[in-house]
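I'd like to ask some things about the structure below.
Note that one protein chain of the assembly has been removed; the remaining protein chains are unaltered in position.
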Amino acid sequence: MEEDLPEAPIATTPSDVNHTASWRTFRPVIDLKLCTKCNVCWKFCPDDAIAFDGVGFPVIRLDYCKGCAICAEECKPKAITMVKED
Amino acid sequence: MTQLVISGNYAQSYAAKLARVHVVSAYPITPQTAIVEKIAEFVASGALPAEYIKVESEHSAMQACISASALGARTYTATSSQGLLLMHELLHWAAGARTPVVMGVVNRAVAPPWSIWTDHGDTMSQRDTGWIQFYGESNQEVLDTTLMAFRLAEHPEVRLPAMVTEDAFYLSHTVEPVDIPGQDQVDAFLPPRERSSTLEVGKAMRLGSFTGPEHYMEFRHKIAKAMVRTRDVFLEIEDDYARITGRNHGGLLPTYKTDDADTVLVTMGTATTTARGVVDAMRADGHKVGLAKLRTFRPFPVQELRDLATRVDRIGVLDRSFTFGAAGAAFTEVAGALYAAPHHPQLRGFVAGLGGRDITAAMVREALLDLLTRDGPESSWVELKSRTEAS
Partner (left out) sequence: MARLTIPAQELMRSGHSACPGCGATLVMRYLLKGLGERTIVTVPACCWTVIATPFPTTALDVPMLDCAFEATGASISGLRAAADQLGLKDVTIVGFAGDGGTADIGLQALSGMLERRTDGIYLMYDNEAYMNTGVQRSGATPEGAWTTTTPVDEFSRGKLEPKKDIMAIIAAHNPPYAATVNVAFPEDFVKKVEKAKAIHGPRFFHALAPCPPGWRYSSEKTIEVARLATDTNVFPLYEIVDGVYHITRKLGVAKPVREYLQTQGRFSHLDDAEVAKIQAQVDARWKRLLALEGLA
């Protein structure tokens, strides 16, 4: 509705209301036994899709992960595997 | 209040200073230069504590004004002819982003062939950009209208950019006595700009954005509605200005001796002054002629023209530009405005004064006499130097 729009085209809703999970064909799965908590996966994620749990292990935010697999590629101990989505 | 004998260009400069603009961004072009030279002096001396961005093009001049305005600054620029055409993309941008930039334009013909003389082709070709357009007749009107343009552009019901034009040399380089309102008077009339629809530091907000077909039309319709509201807002603002300064230039379509007129000539800019003298002379000869001045082209004074049309039999429109493939822009727009009116006067267009050719009293008289006595041609070029009659 026109009445609901601001007078000028100003966007103010943070983009994380948009979920991009459906873009994904493969999802990263982290083997915590191999993870060294080096944060490389977090550092190189273009989608801000990696958070940390209470003890510092990375957690994939699957609502936003697009499955680019940079994290798996850059993970030195190879703790991340890309698994095909159903 | 003081009176100074100044050019139309300086009238623009003084108006920008009195408006306490924050940011001026401009690029030189003949015959606009004196406007920005004077502002540069004001800024350099500290008389105007603004930022003057010396840009490398008119395109950048307008972008810098838009960006400064997006953050809440009061901004001003000035240009002419080719410079205005280079800005074209950003004129749309200023309206679309709802940034109330105010601009002085010295109307100058467009090349080629190069011409530095007056012509309305430069601003006429910007009429679809969403800018409010005022055409000035005198240096006093230019100063007063520029001050009003700031308040109008920034008005919460409007929030659109506005240009105030003056004919090259006839106003830009001709001095006239101009009453300069006191700073206290202007401050009372024009408060600091309200910061609405502007960027705020630390907040997630994107001004401009992009939309799919689901929103674009609605944003455009908002501009359309704002332009409609501009008419009434301007009339209020001009009343207010008159209360403070004692001067009222007569709204969107000031008229002269039209009450009992059967024939009216519609003019723009300085040709109006010439035509006013012709009306007086022809009235002395018993002709019931009058004058209406298109002071605004955007918004177009449709309501005022329809009111006028109910009282007269013949309307001539004097255009200082031409829309190739059609006719003079003012003529076609007057025709469009009157089509839905109950009364249809005989309507004719006269194209005159392109590229700085004088619009003389004799020329205006000839056109009015022709209008009084003939029903056609619908559109004609006045005093074209040709072996055959022009039409």
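Just so it is clear, A and B label the chains in written order, and each chain counts residues from 1 on its own.
Following the convention adopted for this analysis, a residue touches a chain if its C-beta (ideal position, glycine included) is under 8 Å from a C-beta of that chain, and two chains touch if they have at least 3 such contacts.
Owing to the predicted nature of the structure, the values given are computational and were not obtained by experimental measurement.
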Touch with the missing chain holds, among B:Ile66, B:Ala109 or B:Ala153, for B:Ile66
Of the candidates B:Asp128, B:Asp184 or B:Glu200, the residue in contact with the absent chain is B:Glu200
Touching the hidden chain, out of B:Ala50, B:Met148, B:Met227 or B:Leu252, is B:Ala50
Subunit B residues touching the chain left out here are 22-23, 25, 50-51, 53-57, 59-61, 63-73, 75, 89-90, 93, 97, 199-212, 215
Had the left-out chain been drawn, it would touch subunit A at residues 9, 11-20, 23, 36-39, 42-44, 46-49, 52, 55-56, 61, 63-64, 66-70, 72-74
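One rule holds in what follows: only the chains that are shown with their structure count from here on.
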In the complex, the residues of subunit B that touch subunit A are 96-98, 159, 197, 203-209, 211, 215, 218-219, 221-222, 226
Listed in rising order, the residues of subunit A that touch subunit B in the complex are 1-2, 5-14
